[in-house]
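The complex is shown incomplete by one protein chain, all other protein chains being positioned as in the whole.
Moving on, here comes chain A:
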Amino acid sequence: MYNTERRPSMAERRPSIIASSAQYSSSSLVVPHLAGIEDPLPDTTPDKVDVLIAGTGMVESVLAAALAWQGSSVLHIDQNDYYGDTSATLTVDQLKRWVSQINETMLPCYSNAKLYVSNAIGNDNRKYISRDFGIDLSPKFLFAKSDLLSILVKSRVHQYLEFQSLSTFHTYENDSFEKLTNTKQEIFTNQNLPLMTKRNLMRFIKFVLDWEKHPQIWEPYATKSITEFLIEKFNLEPAQVNELIFSIGLCYTADTKVPHALQRIRRYLISFDVYGPFPVLYSKFGGPGELSQGFCRSAAVAGATYKLNEKLQSFDPTTKVATFTDGSKVMVSEKVIMSPTQAPRSHKHVPKQNFEIHRLTCVVEKSCSEWFTNNESGAVIVFPPGSLKSGNKRVVQALILGSGSECCPSGTCIWYLSTTEQGDRAEMDLDAALEAMEISIIRESSTDIVNDEDIVQITDNGQTVVNSVKLGQSFREYYPREPVQHLLKLYYTQHTSTPPFDIVAPSLFENETTIRANKLNKFTAEAGDNGVMYTAMPSTEISYDEVVTAAKLLYEKIVGSDDDFFDVDFEDEEEMMSNPPPAKYENAIIDDEDADHDMDADSSEFVGEMEI
């Protein structure tokens, strides 16, 4: 059953790590590049562990690493022959198997999977081969200032990964993509913004950076919608309101409550200029799939045992013995933690997954570089409510990754679309967004139009005139002539117990886990999952923000407190010297409070005050 078809692992891709860690021998002592998980099928499993974790998704992997470094003995298993579970990055062949598992209803929490793969992808002399592609099941990006990023650095898991910047956020409006105006520089230099709008926008951006300190401004609006707040209190125009709520705040609806939305808008703005002029990063070679693998490696270094192709048959909370489908057993002294996707066949306690996330992943045969900023290979496109032909009530978010991300071959691009819309409407919205993207990329990448003599005419006095009627026709005619080639198209619905948006409210996980913990004492006959604590399925959140909160709460449930969550202290200061942390860029939005100068001083001596 173990399938060898896979993407190259981190270590195979980057032999440079070995070279560099040999050079700085100290760091190789701390985080060996490959310890542990290169043998995912060990001959023997331990007799006794503190914690058994099933599923190598993002949250479970972070949890495994945190527990392992804290000193717990961890057995981390996955029923699949690859790492990542709900966060996996899959090749096309792996994706085919995954889809058929869903459709054979062998995989809970997913439904309605439809996959189209073009003839151009195959393993026998086709244009592309299956493992040229790394498709994320729950694509995400990382804010430059976020919990997960600090943990990546602290745990040194970042050494296994490569990150790339993403600075382009487009908002879809009136059938076109508008680029964001969100930095002081852009606001200052944008010729199209009226002066008062510049002022209002800057005023809001400054306010939101420490909004909690100014209750007099937002409290009167605490239960109102962010839209109302931005229009009434800050006199912002609809275009800016949409940008702030949907692209910067990444909210799903216009009636998001003020504090929620402010929190999310702030998250974006404080991430800007931390490592450079961009708010978010994504990991090369695959998103959450890579990150979970990184954390698994870290856990293995700290002593956790890994076993793929392993599935729980049942757990007996009285004897504390976990039995696997291959007949092996392990004694678990503390807890069994499990992703709902890994539940034993005889499960009875998997929490209700009440919310749907609809996803459409499309690989197109176009580079889509028109959407990226120079030297980047990723972009985010947001379709606000009402902007699509389908009359969408909720936002459609799209994460675009080009070949520079090493997730797809040159000349192709992956479009990840998702919506929190429920039911049948969702697929209509996703289709409408896909169509809008196709039209836009054809329009933007077509160079033929300017060269078409019928459209661009040069008059007698040398002026260039564009025939707009013909130009419009040309767009319409152009579209069917060369449609965007789909190499792969995948629809699926993922179910989750996390309502859209609740990543910032830890009470959610608290309640969930408390309820589950209470259930521990009610054992159900013939249930294989008595006493098992289930993790939450990935939520709609497009950033990694939920991950640390969820892992921390589970950690607290097991250890008793989260005080020593990743309290790792690698005894190695020399290494810091040879690998200094990235330089801090100056934040162009927050002013340093320069000492005020005396305005009364004779100003013809302006020079003196500014000099050294």
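Just so we're on the same page, contacts are C-beta pairs under 8 Å (C-beta built on N, C-alpha and C of every residue); 3 or more make two chains touch, one makes a residue touch a chain; residues count from 1.
Basically, contacts and distances are computed from a predicted model.
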#### Entry: From "Geranylgeranyl transferase type-2 subunit alpha", "Serine/threonine-protein kinase STK11", "VPS9 domain-containing protein" or "Vacuolar fusion protein MON1 homolog", the hidden chain's UniProt protein name
"Geranylgeranyl transferase type-2 subunit alpha"
### Task
Among A:N123, A:Q185 or A:S328, single out the residue that touches the unshown chain.
A:Q185
### Hidden partner chain, touching residue among A:K127, A:K198, A:K311 or A:K348
A:K198
### Query
Which positions on chain A touch the chain that was left off?
153, 184-185, 187-189, 195-196, 198-199, 202-203, 206, 569, 573, 576, 581, 583, 586, 588, 591-592, 594, 596-597, 599-600, 603-604, 606-607, 609-612
